[in-house]
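Note that one protein chain of the assembly has been removed; the remaining protein chains are unaltered in position.
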Amino acid sequence: MRNLISIEDVSPDGWDALYSLCREIIDRPGDYVDACRGKVLAALFYEPSTRTNFSFQSAMLRLGGSVFGFAEPNATSAAKGETLADTVRVAGSYADAIVLRSPLEGAALAASLYSELPLINAGDGGHHHPTQTLTDMTTIARLRGGIGGMTIGICGDLRYGRTVHSLILALSKFRDITYYLISPPELRTPDYVLARLRGEGAVFFEVSDLHRTLPELDVLYMTRIQRERFGDPAEYDRLRGTYVLRRDALDAARRDMLIMHPLPRLEEIAPDVDGDPRAVYFEQARYGMYIRMALLLTLTRLGREPAAPVRTAAQNGGAVCPNPSCVTRAETYLPQLSREDARTPGRLYCEYCDGEIK
Amino acid sequence: MRNLISIEDVSPDGWDALYSLCREIIDRPGDYVDACRGKVLAALFYEPSTRTNFSFQSAMLRLGGSVFGFAEPNATSAAKGETLADTVRVAGSYADAIVLRSPLEGAALAASLYSELPLINAGDGGHHHPTQTLTDMTTIARLRGGIGGMTIGICGDLRYGRTVHSLILALSKFRDITYYLISPPELRTPDYVLARLRGEGAVFFEVSDLHRTLPELDVLYMTRIQRERFGDPAEYDRLRGTYVLRRDALDAARRDMLIMHPLPRLEEIAPDVDGDPRAVYFEQARYGMYIRMALLLTLTRLGREPAAPVRTAAQNGGAVCPNPSCVTRAETYLPQLSREDARTPGRLYCEYCDGEIK
Partner (left out) sequence: MRNLISIEDVSPDGWDALYSLCREIIDRPGDYVDACRGKVLAALFYEPSTRTNFSFQSAMLRLGGSVFGFAEPNATSAAKGETLADTVRVAGSYADAIVLRSPLEGAALAASLYSELPLINAGDGGHHHPTQTLTDMTTIARLRGGIGGMTIGICGDLRYGRTVHSLILALSKFRDITYYLISPPELRTPDYVLARLRGEGAVFFEVSDLHRTLPELDVLYMTRIQRERFGDPAEYDRLRGTYVLRRDALDAARRDMLIMHPLPRLEEIAPDVDGDPRAVYFEQARYGMYIRMALLLTLTRLGREPAAPVRTAAQNGGAVCPNPSCVTRAETYLPQLSREDARTPGRLYCEYCDGEIK
């Protein structure tokens, strides 16, 4: 793995190596305070994301490396009309690895085409966010002694929630996991995710009642319902309060259940849950820092490599992805990259945003 | 001391230890370039404050530590609806100490309830700003050889100026200090501050003429009159030009008088004073960095400690502080914390902002 664009870039062996390094860092942090000495990370955040930004920054700093970058679009050269490709190449001139956050779907893949440095996707719109999934996997692995062999409930917006899709895809590679997918009917898990579970022969249940499901769970993964994913504000207001976990409901849960959340949380976990020892969402944030340390240490060792020559949109004929949030709509020089899918013959999908191209 | 919320958290012994370390750092800075190696500071500035932010950052960096954080509210997760408590816990997952600046009174105390890390108040609205007071004390101690045994004039807005109140409370613990409190009648020192001076048996005079007082002084502490503290702009405009110190007025002052100012200054010290050797306000800024180095070095050694369980507002009955700038008005889950005061029996005061609760 040179670039981390999607959690699918992490092979089972890749995960084992990463988590093994992560455990060493957790257990002997003092051995790593100079591990990235002299290395510099470029953190390009085209939209604010305090938590993810802090996590990457502190990860790099704790390895003895350093960080430069921007935290919001106003401070960027995009205001001077510079393309993403050029910003990545210039920032790449100064750094040893790049972390990119963008509101545009496919931005990380697009940027990686022009990057001489390893590039990490820190979120591309509602599309991928692989280091969140690594965070979740690390938390489960560390606190349960492994990932396989558990019953996990995943609750909230399972339709639009990208962290949930990535998590399920990643977990599907492990054995003996039973899934309770807890959502209102309007926010059910998309078919392509369920198809993966079926393909791996996993046991899963789609349910809508959190409290009845609670006693079955080894892990409860709560998510917030995000306003920005809804076209219709009325639908958001109707659904946002569907699931609220309160302290008293936990009496019915296992004593060693883990309550996880990608944060920030809104009202879906009441503050009185925070004091319960099963609430591990703040520890989870800390594990996110540790796995990012392992990731940055691994990738910054790879060094600079010339980017492969990229065809331009003009050379390609310039077919256009219809998804208005796709990076190809804003960065019009990008080559068209598309693929077919064996399950839906005759249809074309955009490589950047995975949307269907008609 | 684990948290520095108010200057009252610094005991006389605490001050001696801190200043003693500070002197060592000033005299042998080379011994400390790695003192915080591997340590990370979270600097959470919910309102911009260049000077304070720079001072903390450079302090941490000069100890070989590093810093992440935000410098203004737009870049924060607060925009996503996250509570102060959660932001502090998440940032605390990544760091070794937290510095917090907020426009809300009591924000630092509120944040400390949820923090596993030592937390430093870098200003909570018009309430406390203890590291400014430490800066002032360090400057006097270093340039005069000690704090007691002097005549100090404090000039400007003594009513709303929080740095002035803290400074007086801190100085009141030292011996043989005579105070000239120089202000227009509208901006006199509040009673609770004067009560402290009386209680310690200190000699003080409330006067309104700066130039007649000048010859008496060992230290002149000028402050600016801050627009943001006035409800009525006309009153601000009337009072802002009351005191202007010019070079020629200094002929009447002692040759070794110190002219101090917390900065930024507006028109209250004319630029022609800057060249006078008695003008030490820029040196004062530098001493602010040194004492913050001593503070950060001391606090980052304390390590992580579980936060005590916090009752929620709901559990508490949810009484409300009437001060619109109190942190409890924005962070509504906070427990009500109040205290009585022996001098005003029957009245309740808010622990966060010190305002009266009826």
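A few remarks follow.
Just so it is clear, A and B label the chains in written order, and each chain counts residues from 1 on its own.
Methods note: contacts are C-beta pairs under 8 Å (C-beta built on N, C-alpha and C of every residue); 3 or more make two chains touch, one makes a residue touch a chain.
This one's a predicted model, so the numbers in the text were calculated from it and none came from an experiment.
One of A:91, A:154 or A:197 touches the chain omitted from the figure, and that residue is A:91. The chain omitted from view is touched by exactly one of B:265, B:278 or B:304, namely B:265. Among A:1, A:17 or A:40, only A:40 touches the chain left out of the display. Interface with the hidden chain, as seen from subunit B, comprises residues 29-30, 33, 48, 50-51, 53-55, 57-58, 61-62, 64, 66-67, 71-72, 263-266, 271-272, 275, 282-283, 285-286, 288-289.
Residues of subunit A that touch the chain left out of view are 37-38, 40, 42, 66, 68-70, 74-77, 79-82, 85-87, 89-95, 309-310, 312, 314-315, 333.
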